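These notes are about the structure you will find just below.
With one protein chain removed, the remaining protein chains of the complex are shown where they sit.
Going by the order they are written in, the chains are A, B and C; count residues from 1 in each one.
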Amino acid sequence: MTEIGAAELIRGVELFAERLRERKAELTDLDSKIGDADHGINMDRGFTAVAAKLPELSEADLGTIGKAVGMTLISTVGGASGPLYGTFFLRLGTALGDRRTVSGQEFGAALRAGLEGVKQRGRAEPDDKTMVDAMAPAVDAYDSRIGEADPADALRAAAAAAAEGRDRVTPLVARKGRASYLGERSAHHADPGATSTTILFESLRDAIAGA
Amino acid sequence: MTEIGAAELIRGVELFAERLRERKAELTDLDSKIGDADHGINMDRGFTAVAAKLPELSEADLGTIGKAVGMTLISTVGGASGPLYGTFFLRLGTALGDRRTVSGQEFGAALRAGLEGVKQRGRAEPDDKTMVDAMAPAVDAYDSRIGEADPADALRAAAAAAAEGRDRVTPLVARKGRASYLGERSAHHADPGATSTTILFESLRDAIAGA
Amino acid sequence: MKKLINAPDSLVDEALAGMAAAHLDLIRVIEPNVIVRADAPRKGKVGVVSGGGSGHEPMHGGFVGLGMLDAACPGAVFTSPVPDQMLAATKAVDGGAGVLHIVKNYTGDIMNFELAAELAQGEGIEVASVVIADDVAVQDSLYTAGRRGVGGTVLAEKIVGAAAEEGQDLATVKALCERVQANVRSMGMALTSCTVPAAGKPTFEIGDDELEIGIGIHGEPGRERRAMATADEVTEMLLTPILDDLPFSSGDRVLAFVNGMGGTPLIELYVVYRKVVQMCADRGVRIERNLIGSYITSLEMAGCSITLLKLDDEMTRLWDAPVHTAALRWQ
Partner (left out) sequence: MKKLINAPDSLVDEALAGMAAAHLDLIRVIEPNVIVRADAPRKGKVGVVSGGGSGHEPMHGGFVGLGMLDAACPGAVFTSPVPDQMLAATKAVDGGAGVLHIVKNYTGDIMNFELAAELAQGEGIEVASVVIADDVAVQDSLYTAGRRGVGGTVLAEKIVGAAAEEGQDLATVKALCERVQANVRSMGMALTSCTVPAAGKPTFEIGDDELEIGIGIHGEPGRERRAMATADEVTEMLLTPILDDLPFSSGDRVLAFVNGMGGTPLIELYVVYRKVVQMCADRGVRIERNLIGSYITSLEMAGCSITLLKLDDEMTRLWDAPVHTAALRWQ
């Protein structure tokens, strides 16, 4: 398939919600090493609220879905993850507009709009060891693949790049968020945000590939 | 020997102080089971203060020694042990008066005066599982022996009777002091006060027997 | 043992030095370890004195000041003070109108206050004593040392202190204190033990899935060891015996006091208070005043106690009267 529709986006968000629940303890555990032990809990709370909203969005356009997911996250997650993931989905939805399906290229542009929103909101630079270090390479990989491949292939590349980005910054010292207070002690621990972002791209990949 | 002098009384108090220090943890441990975990600590604090006073009492009469020990205990121990042991030594001292030596019978009368003071101050009845349950049989045993024996023998009987009294009430339910709050749970634990009273009579025994 | 202390032996002295430095306007500390209201003695005013083992802070030292205690005598941790302290306190606050001793019903406190009262009376000071014994966890019978004095002590000190502040005489103040004592009931529980600094290890063992109901303020074991329960269940275990004991009946106006044992965060006390409100409403008992916080503690023990005081108009008025101490302050 070459188009991405509302069903795929909803399925991707559903998969993300399921996997956040399954991996809640793991994410919280990562966060307890270099943060404040609530990333899994907060993401699960937000995506549980999102999952409850999804059924009523099945007939909606892509923009409405993205914005509803974003607003729900902003209103339920709190912490840093709420505004960041919320902004990602808000910007994604705004870019997707009132369409029910978009091309692989258009979806890529929306992912990039989401990424830019996250960077602005969080003021994070590359190598600060944040979710941006998984999200930016994922969006780059998607973009470089989408010309020659269908969205499923591009998302496979994106998910792999996210995981690679997450692992690449694991040895680094964090420079943003609560992990930054640790200084050298933050090195050699995976970043919880980069980890959940990798799960996001894996969920999108599996939703599209499985569609 | 048939007389008890100031040196013997001082030596008895010294021995008691030494043994309280050695068995501080044990007494505190007993107290943590059925009280508030401070009997050993408090007795050691008081008798450390007493021990510091003893050198200046070496030339004093028996009454002065007993009263000084009692007053020091009242002023330094606190809790229930302070007034009870303090009253014991005060009354003992008062009964011994301004003598430098007393007969075994006179010493027995002083021990009984001390016992009566403890019973009045603490309002404890036999079998309430308190220090009285060691002290009363000890004084009785001393009295019943002293007619036919010297003070060393009477104190041997007293110390044995104290230990027997302590052990006899161990299975009982406490009815006075903090142990009483435990109800049935206080049974089958040795009473810290009866235990320290046994140590007192053993110290007096060894001071007199070794003199 | 992990504590912010220098040494067990110096703890009480150093804490008193800190208190004295912090509250120069309210108190002074005199030998032998007595916290005295800065402006004591006040001529013609009944002096109100309390005391007990340390480790229950802010009680009693944090309650010395205008409208509450005139002096407090802190003993060693969990050990009643010695008579020398109560005697010095009594002499320091006697303004010629006599002195009331508020004594928690613990064997040691009773005996040491008794000795001090005898000594003070020997020096010509009129002394009256009231024993607070509000802990319904303890059977009040010939077979125990009687009910322990716990949370009700805080309320008695506030109300009686206000009466003394406005010039009521010793007999009246004593009668009021007895009225508070007759109308107050408490019960406490613990999730964890505390550690007496000089002992260096926990006073009692308690499993990760257990709680102790009816605990005393020194970690004395209570009524029963139970499996871990919710805040609502714990509140029922404490409040039902309290309500049934007096008993508190429909139409009664009460002061509800939810107290932290030292290691319990305030957020949990509010969860307990919420259930107290529901249970009182169910019985028609009207909560007219409340106090929520850690006021009578057991070192770092986690747990709480609940106290209900049946109010009358005068008690309510005196509760509302101005108080200015380190730990309680209004108007």
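Just a few scattered comments:
Assume a contact is a pair of C-beta atoms (placed from the backbone, for glycine too) under 8 Å apart; a residue touches a chain by one contact, two chains touch by 3 or more.
Source: prediction; values computed, not measured.
All shown chains touched by the missing chain in the whole complex, by label: A, C. Shown as candidates are C:6, C:121 or C:240; the residue that touches the absent chain is C:6.
Within the full complex, the residue among C:161, C:214 or C:262 touching the omitted chain is C:262. Considering C:39, C:114, C:140 or C:232, the position touching the chain not shown turns out to be C:232 (whole complex).
The missing chain lies against chain C, touching residues 2-7, 11-12, 14-19, 21-22, 54-55, 57-58, 62, 191-192, 208, 211, 228, 230-232, 234, 262-274, 277, 290, 292, 294, 297, 299-300, 302-304, 329-331.
Seen across the whole complex, the unshown chain contacts chain A at 28, 32, 35-38, 41-42, 45, 74-84, 121-122, 173, 175-178, 180-183, 185.
Definition applied: only the chains that are shown with their structure count from here on.
If touching chains are joined by edges, the resulting network of the protein chains shown has some other shape, matching none of path, cycle, star or complete graph. The two chains most heavily joined by C-beta contacts are B-C.
Centroid distances from chain A, each centroid being the mean of CA atoms, peak for B.
Centres computed as Cα averages put chain A at a distance of 55 Å from chain C.
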